[in-house]
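Note that one protein chain is taken out, while the other chains of the complex remain in position.
What follows is chain A.
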Amino acid sequence: MTNDPVIPAVAAIVGADDPTRNLYGIDLGIPLEDRRVLVVDESKFNQKTLARFLLWAGIHQVAFASGGQEALDMVETFAPDLVLIDITLPDMDGIEVCERLRRKKSQMDLSILVQTVVTSDILRTICFRAGANDVLSKPINPGECIARVRYHLERRAIIQELREFRERVEKDLRMAQAMQVGIAPEEEAIAALAAKHNLDIAVHFQPCNEIGGDFWTMFEIDENRIGVLIADFSGHGIPAAINTFRLHTLITREDVRALSLDPAAMLAKLSAGLLGMLPLGHFATALYGVIDTSADLLTFAAAGTTNPVIGDAEGLRLLDGSGVFLGICEGEVYENITEPFPSGSFLFIYSDALVECRSPTGAMLGEPGLLDLIIEHRDFPIGPLIPIVADVLKTSGMRVQDDLTAIWITRP
């Protein structure tokens, strides 16, 4: 790609001028020594003059082309950051070179400066439309040339830096997202659990950014009982997501799993564990429940979460999700609540994003809205979770402001 003889060539063409000369005492700002400029001009004299200006602008890597085709070829081999191109060239005009360069995907953000003797508004407009970033009128003034070239090179440098940063962060976030999905049970595991315990289970997990502060898990306790946990950490994004990994570590610990049958004790244990791990002011809301299919019971404890919905042929009921958040208090005592959960019942637990989502008019769905949606979709053949979430997303313009987790468990 690089063309090594370029630098001596510039020095030779410019002559014995002092390359450190500073025109008008211009403050050159950020160093641009590693930036490359291609000068496209039929006249050797103009090439030499422009090269001198570029040296004064602090640019040392300059290459030259005398025609349009040569310029197009050199853009590939020399890989310039900026092309300074004369509108009049022997084989094709500068406008065409601009257009051809802009058609190359790899040159979308190449800086192109066109120099022209004719400075009518219409010609300048044609240059810009062809993809030029700037137009310099001839004869070229060194001060203006330096300022404009530097402006476009600095702009490109900043954009490249931002793009690299963005690409790196995006890559990291994609990986983190896969890791976060990885700490939740796999679809096949949930399907197996559902089949074994004769339950219909549906789960929706959707962080509002790539990763988020929601966590859920479900596991078998014994042949008649399964445990289900949903948690939502304060804040969003990366800090909240890191906290979900902390919770995952806790929940897989044996001394924590030993409390699987006692939701209140389980939450107290998780809270104590998180208290030692979380920064001050961070916490989680949570609900942990045990479904017992032989005793037909649901027992749960809650820590300041949304009110779970339980339902059967008789109707729907909102249970109490209140409780002190996990991770903020020492020795907090949680309360077990037991509800009948016979065949024909369902349990719906969800993060606050579901009820706090707003329609374009600003109206919040709220618990009444959620209950209406459940009634509307109750008889959906594979459980109402999917249509409910779809409806909520549709009303809120497909945008959730917070991480969204929802779990629906039916006992057929």
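Assume a residue touches a chain if its C-beta (ideal position, glycine included) is under 8 Å from a C-beta of that chain, and two chains touch if they have at least 3 such contacts; residues count from 1.
Assume contacts and distances are computed from a predicted model.
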{"item": "\"Amidohydrolase family protein\", \"ATP-binding cassette domain-containing protein\", \"Anti-sigma-factor antagonist\" or \"Amino acid ABC transporter permease\" - which is the UniProt name of the missing chain", "value": "\"Anti-sigma-factor antagonist\""}
{"item": "Residue among A:Ser234, A:Thr293 or A:Asn336 that touches the chain left out of view", "value": "A:Ser234"}
{"item": "Options A:Pro31, A:Gly281 or A:Gly362, residue touching the unrepresented chain", "value": "A:Gly281"}
{"item": "Residue among A:Gly323, A:Gly369 or A:Gly383 touching the omitted chain", "value": "A:Gly323"}
{"item": "Touching the absent chain when the full complex is considered, from A:Gly94, A:Pro207, A:Gly289 or A:Gly304", "value": "A:Gly304"}
{"item": "Touch list for chain A against the chain that is not drawn", "value": "232-236, 280-283, 285, 304-305, 321-325, 328-329, 332"}
